[in-house]
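The structure appears below as structure tokens.
All protein chains but one are shown in place.
Let's look at subunit A:
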Amino acid sequence: MTTTVPSLEQIHDRTRSVLTGRIGDAFTAVPSDADLQQALGERYDSLTAMECISAVESEFGIEVDFVADDVRHWFSSVERMVRFTHERLEDTVALGLRS
């Protein structure tokens, strides 16, 4: 069985959807390239970031390692989350094909 990685656009839309569910009304108007901490202020503190990481993990079936992955960098904007998720999914598929 061949597993395909969702496109960047698909990941983007799904990421925005899960973040809207997590952050709510405050997130709606935030551009995808915006720094979330700057755009949302205290509404995107460390704990909200942790919630968003959990939401992305659940949505895409990936795992984020708080030690090995630079979560402060990769979860600072939607665009970065999308790139991180896309790379992680590609890695997963590649590993799956090798096994």
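A few comments on the model shown:
The rule is simple: contacts are C-beta pairs under 8 Å (C-beta built on N, C-alpha and C of every residue); 3 or more make two chains touch, one makes a residue touch a chain; residues count from 1.
Simple rule for what comes next: contacts and distances are computed from a predicted model.
From the set "Acyl-coenzyme A synthetase/AMP-(Fatty) acid ligase", "MFS family permease", "NADH-quinone oxidoreductase subunit J" or "Lactate utilization protein C", the protein name that UniProt assigns to the chain left out of the figure is "Acyl-coenzyme A synthetase/AMP-(Fatty) acid ligase".
For the options A:11, A:36, A:55 or A:81, the residue in contact with the chain missing from this view is A:55. In the full complex, subunit A touches the hidden chain at residues 18, 21-22, 24-26, 28-29, 41-43, 46-47, 49-51, 54-55, 58, 66-67, 71.
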